[in-house]
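Quick one: structure below, then a few questions.
The other protein chains are all here in position, but one chain of the complex has been omitted.
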Amino acid sequence: MNEQTTYNALVVGAGISGIRAALDLAQENRRVLIVDKRPAMGGILSQLDFQFPSNHCGMCKMLPLVRRDQGSQFCLRKGLFHENIDLVLSAELSGLSGEPGNFAVKIHEKPTWVDPDRCVGCGLCETVCPETVPDDFNRGLSTHKAIYLPVPHAIPNPYVIDLAACTRCGACADICPTGAVMLSTAERQNFHILVVDDELSVRDSLKEWLTEEGFSAHMAASGEEALEKLKTRPCQLMLTDIKMPEMSGTALLHEAKKAYPNLCVVMMTAYATVETAVEAMKTGAADYLIKPFQPDTLIPMVIRLYQDIEAAHDRELTVEALILATGTGFYHPADEKNIFGYGIFPNVVTNLEFERIISHTGPHGGGLKRLDNGRPIQKIAWIQCVGSRDIQNNADFCSTICCMAAVKEAVLTKTLAAGRSAEASTSQSTGHSTEQATGQVETVIFYMDMRAWGKSFQRYVDNAITEHQVRFERCRVHSLSQTKDTRELEVAFLADDGSRRTALFDMVVLSVGQRPADQTESLSKICDLPLTPAGFFETLPFAGSRTPREGIVAAGSAAGLKDISESVMLASAAAREAGQIIHTKTISEKRPAQTTEDTETPLYRDVSREPVRLFIGICTCGTRLSACIQPDALTQWFSLDPEIVKISFVDQVCTASGWEKLAREISGTRANRVLIAACHPYVFIKKITRLARTLGIAPDLMDVADIMGPVFRAAAQAPETLSAFAAEVFSTLNQGAERLKQADPTAPDQVPVCQRALVIGAGIAGMTAALALADAGHEVDLIEKTHQPGGNLNWLDQTLEGASLADFLQKTLDRIQKQPRITVHTTTRLIACKGLAGQFHSTIEICPETGAETKQVRDLEHGAIIVATGGHEAPTTSFCHGTHPAVITQKTLEIRLRNQEITPEQAGTVVMILCVDSRQEPRNYCSRVCCPTALKQARRLQDLNPDAAIYVLYRDMMTVGFSETYFTRARGDNVMFMAYDPKAPPRVSAETDTPVVTLKEPVLNQPVEISADLVVLATGMVPDLPHDLARVLGIDKDNDGFFQEAESKWRPLDALKEGIFACGTVLSPRSAAEAADTGRAAATRAIRLLSAPAIASDKTVAVVRHSLCSLCERCIDACPYGARTLNSDHTRILVNTLMCQGCGACAAVCPNDASILPGLSARQMLETVDAVFEQLEPDRM
Amino acid sequence: MTQAHHPLIIAFVCNWCTYTAADLAGTSRLAYPENIRLIRVMCTGMVDPQYIIKAFLEGADMVLVSGCHPGDCHYINGNYKARRRIKLLKEILPRIGIEKERLKLTWIGASDGIQFSKTMQELVVQAKKLGPNPVNTQSVR
Amino acid sequence: MKNTHARQPLKSVRNMVQACIQCGTCTGSCPNAFAMDHTPRQLWQMLLNDRPRDAITSKTFILCSSCYYCTLRCPRGLPLTDAMAALTRLAKTENPGGFKKSQAFFHQFLESVRRHGRVNESELMTLFFMEAKDPVLPFAYANLGIKFLRKNKIRLPFVKQKPSRGLDKIFEKVRELETHS
Partner (left out) sequence: MAHTLFLTSADETPLTLIRNFLKSVLQTESVQAVLVPAKLLPSDTLMPHLISDPDLLAGADPLSPVFPLNASRMAAKLSVKPVQGKIAMVLRPCEIRALVELEKLKQANLENCLLIGADCMGAVSAKDHTNMDPPENFSPPKEENLAPACRACEHFVPENTDITIGLFGITPKETIMLQAGTDAGMTLLKKIAKDTGRQFTEDASERQTAVAEKLKQRIGYRDAMFAATRQALDSPENFARYFERCINCYNCRVACPVCYCRECVFNTDVFDHAPYRYVQWARRKGAIRMPADTVFYHMTRLAHMSLSCVGCGQCSNACPNDIPVMEVFRTTAFDVQRAFDYEAGRDRDDPLPLSVFKETEFTDIVGIESGPTESAGTGNNP
């Protein structure tokens, strides 16, 4: 493993938040270590195949867009490689001390018993392992062997051993081709256990059990003898009786611990003295055993302790900042009353289990089958809010993600079922048998409020209803039962018309709520961090990722209840907080500021003028290669080619000695390209980088061809099919050789970057972004179209939680004023913007007074742009707004409350109408802030007039996350809530002095008439993104006029055009605190680009061969990133190397290869195709 | 037609989705036939019709282009562009007497290891049914 | 509709269900909901919507068998069974007009229990009809009565049953509690 002991940041948790934060910092050229207690990365997302709205994955879109060559370019579920990131799995943070900028941390690594550096994932061990265990990855729905892959798709994918299930038969160690399994009994013999008991029979049986397990057991009959023995024979573990004649076990514990603080002690006790044992644990005992016990109680405990003590080792590291990205846990439905029979009825599953059921890597390979009998599912229901929004279950919060997850799962079910019927119709041709297959699946979602609170969510839900016929029943289900004969699940519920009905289902999915992740509590102790009442890490009011302890930040769900895009945003915000600490530390230590990257780039030999000299090193893997293909024949074939200087066969390239031999062989030649034919390429990524530095050959002129796949597969086949595998090996080798021969040896260009930024809009998001940028050392131009910065905070009064927004604004303004690197331009707008990422040239127009004379125009240069133009309350004419003075909007009420213009009389009877013109076409989205605002204002009005009668007319209360608490509180505080059906909205009549609101109350199905002193309309939010600005910037707006992000989940802040980012309410409606968080996150996205004065362009960036180019501009149309432009005199096509992602779309449309993707040019591709057909022995194949 | 026809299938697979699925099929030890040659490309949108023509002219019995599902392309829309090119080729290939059924386009997502394996097996079945590619490789090169 | 809830007599019951979010769990779980004229959810909504008359004249709470299912399942942890009981008590003390029948039934039911230690159906119905003072009422129950008779559920003539010891004490205690609440 990596021996590095200092990192800029430690990220705990390798889920998406951890990955996002780590990548962000890595791209700022910070060294990051990620640890995760799971044996694989990816967190919860590695178990989910599909995310809405695309209903696919898309996680890879998180990968860096610039400096891509530093990291891996493949599916993120497989793994993550980045020059600046080290990843340690099966490891936990176990200790923390020091201060921000200089934390000493301890990392506790758990052994997996398989050397990850040597395991090539061939899977031979799995075939011989005799033991079977339930599979955690598939939520226990399937099984795996005792030696297994924790995640099926991760790469490198080292096997791990579940020691609890392992019988140490040694079969895996014997068959392992690389000797990666470390399961030797010899290692256990070095683990010494001292057994102290006055009863000989106990000593004897323990000695026998422990010795049989391979441990070294020592015996002592009394405490005194034990202490003597410990002097001569240091032991790692002591098992001691409590009741002994002379020295008691407790006394022995004290004595032994005094002398040997690291000794691990387990108390053995009769039932009567359990309390003593528990007491003993407080004074240093690790655990206790109740006598009498059997080996199957003792041995697992000893093995667990053995793993912890002996095999695990703590790494001590110094880090400057700590990011907690430990993700989320889930409510366990069987824990409390288990009203849904989870674990009792076989077809009741949690939503996470259901994700595994429909996953192609899941237990059913994506089949929609019942768990009890494997029959196809015809009727399925989702029950929402299981373990959330439930005070009886300690969950006075909304889990935020389950509504959309359930809708997605229902849509996927429908899609899968449609596929099932399609398969059934073609099954005759393929010979698959499908019993009772049908495309019809009935899907019902039982919900309380449909919380479609995000951008595009409402349309997704509408689409589920209209396109996919997903049924929604607004009713909380109290419990369910199972029919005896068919084992169908019966759900009783309250239908829309108020009648009580029952329905039968094949499967019921429980949408279990989020809970803090397991390790949250222990981490809070280690890091001395407070937790919220719900048990998540507490964060500061206007900084959603900053914990009260400086230097420690929380990313994503660790700070509670986030969906994917929010997690990704908050992770970037967390990266900013951490980045700031690192930056401050860097400045204070006067470390050389990171200049260009070439100071770090190792100097590789320039081979661009040399003829191709290719070295091929082939791993023989013992005799496995020669069993499949004749090495001599390979040598013979390749020696024909004058460009191949040498072909060497090396045994076990994966071992240290094999690798050294290979390196020697290469250095003995004058090779300038190296092909290694061995196992999976990803296993070698880091090794190749290191080898490249020693050999002075650029890593992209070295490659690994996976020839062992067919070799291993051949081993299991009949000899007569061997030639086919041999052909595959040969073809793979040829392909690899051809590609390398054609590889472009020129060094990448450096692209200059203007390290300044432009922030458009000085609302809270824009100001926060500007501050974050300036704090990181970048000059910022902050432009604002109005006379004063502050945006909506100029009129907003308080947050839902009661914090003063005016104070927050004032503090922010003060910081802006004090920050010399920020230049604020008020009454200014952007009128022109040219250039591309890294180098923008903008023109701003400053117009202090109305009238053209005073207009000033200035030019600005910058490398990145942050759009923070915000949004405002939507105007409306509905519900007599504008015709009756007592009908006002939420904003008007907020201003009047702030200015204390509301009298108690005016607050006598207040009707609040939510979702005015919202969540229906044409503004079919939820504005997210109005429901909490209504709660907040209701409380303010009640403060003003305790007798106030407040009626809130709503469609679905969107109090997601912890704002649910305030909903509960408002209910308790006598605020009246009445749902209304959007098809029969309330009416407001303005003919009288006091407006009269009428509606049909849906529960009682009776008309209600309220004569109101005040009618408050929640009209929601519309974006401020003028068409002209979008055009000038070259960015898109979404259906509703908001900033169109590159990808709603994975790149929520980026424009499709690289170098332009957005934050705040121009993205989508959000609260002030959330807007500030997005400001920090957007700053992070920009700093990736700005952190160096020049960025080396990536190797896989398309280039134009101008001498061949006919300027047909088809490549400009084809480029999905807008990276191509025609130069000003229309003579050349230009490629912005920071924006180009190397997809090759341009090359495919170019008829004569004037546009090429180096490494994958037409010449290389055609040669590769050719190589596939090369045959080793033409007459014998 | 021929007694022991081992069809050779060339598959242009996208780096992000289908290649990952192939990897997954490999690590999950799902059987897929040995007569498949994978050529990894960054995106199906970069597969020039020339590559496919070349594969057929060199004697491929079938060519598969496989990438991300619609809406899931790592490069936003490369798979849609690929679909148009495949459509084009399916019109052109019959001109030279190569059945359009020999060219296939599929979407196989990163987690669809099983789908990948099934697809490959099915392709071999179909390739056997179609018989050898009628191209005489001597005359075309 | 003016704000009246602060002054209404049902205030205490209303407070019990104040935090109701109309999720319907109570109704879904109620074994007697099929027979109720209003579902429990509707009953709470009536209280919350300032329709005390509708609430107190409903038969819903009379039919509550105190199985505590709703209380157990209510996501807000509301004391719904208690609220039902409180309504029953209120219905008695407030004795609003138009609520005679259920009132009379309730009264005579308990009287019967107090006297005999169990319900004597025939006696209960006779006294119920007398108290209700509705000449047509007995006919409404005629069919049911005949059914009961056939199944031997009601015996004619009255069989004298032993009064239960200690019951009076319980009734006394309840009366005491109710007057205090």
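Couple of notes before you dig in:
Think of it as A, B and C in the order they're written, each chain with its own count starting at 1.
Definition applied: a residue touches a chain if its C-beta (ideal position, glycine included) is under 8 Å from a C-beta of that chain, and two chains touch if they have at least 3 such contacts.
From a predicted model like this one, the values you see are computed outputs, not experimental measurements.
Across the whole complex, the hidden chain's contacts among the shown chains comprise A, B.
Shown as candidates are B:L8, B:A22, B:L38 or B:L89; the residue that touches the absent chain is B:L89. Considering the full assembly, B:I53 is the residue among B:L8, B:A22, B:L38 or B:I53 that touches the omitted chain.
If you put the missing chain back, the residues of chain B touching it would be 1, 49-50, 53-54, 57, 64, 70-71, 77, 80-81, 83-101, 104-107, 119, 122-123, 126, 129, 131, 134-141. Where chain A meets the omitted chain, the residues involved are 426, 429, 640-642, 1107-1114, 1117-1118, 1149, 1151-1154, 1161-1163, 1166, 1170, 1173-1175, 1178.
Everything that follows uses one rule, which is that only the chains that are shown with their structure count from here on.
One finds 55 Å separating the Cα centroids of chain A and chain C.
Work out the mean CA point of chain A and of chain B, and you get 32 Å between them.
The touching residues of chain C, when paired with chain A in their complex, are 1-3, 5-6, 18-29, 33-34, 38-39, 41-42, 45-46, 48-49, 51, 54, 69-70, 72-77. Partner chain A is touched in their complex by these residues of chain B: 6, 8, 10, 15-17, 19-20, 23-24, 26-29, 34-35, 37, 39, 41-43, 45-48, 50-51, 54-55, 58-60, 68-69, 71-72, 74-78, 81, 85, 109-115, 122, 125. Of all residues in chain A, those touching chain B in their complex are 49, 54-58, 60-61, 73-75, 77-78, 121, 123, 126, 149, 152-153, 155, 157, 359-361, 365-366, 430, 709-710, 713, 721, 724-725, 727-728, 731, 735, 1056, 1100, 1118, 1120-1121, 1141-1145, 1147-1149, 1157, 1160, 1162, 1165-1166, 1168-1170, 1172-1173.
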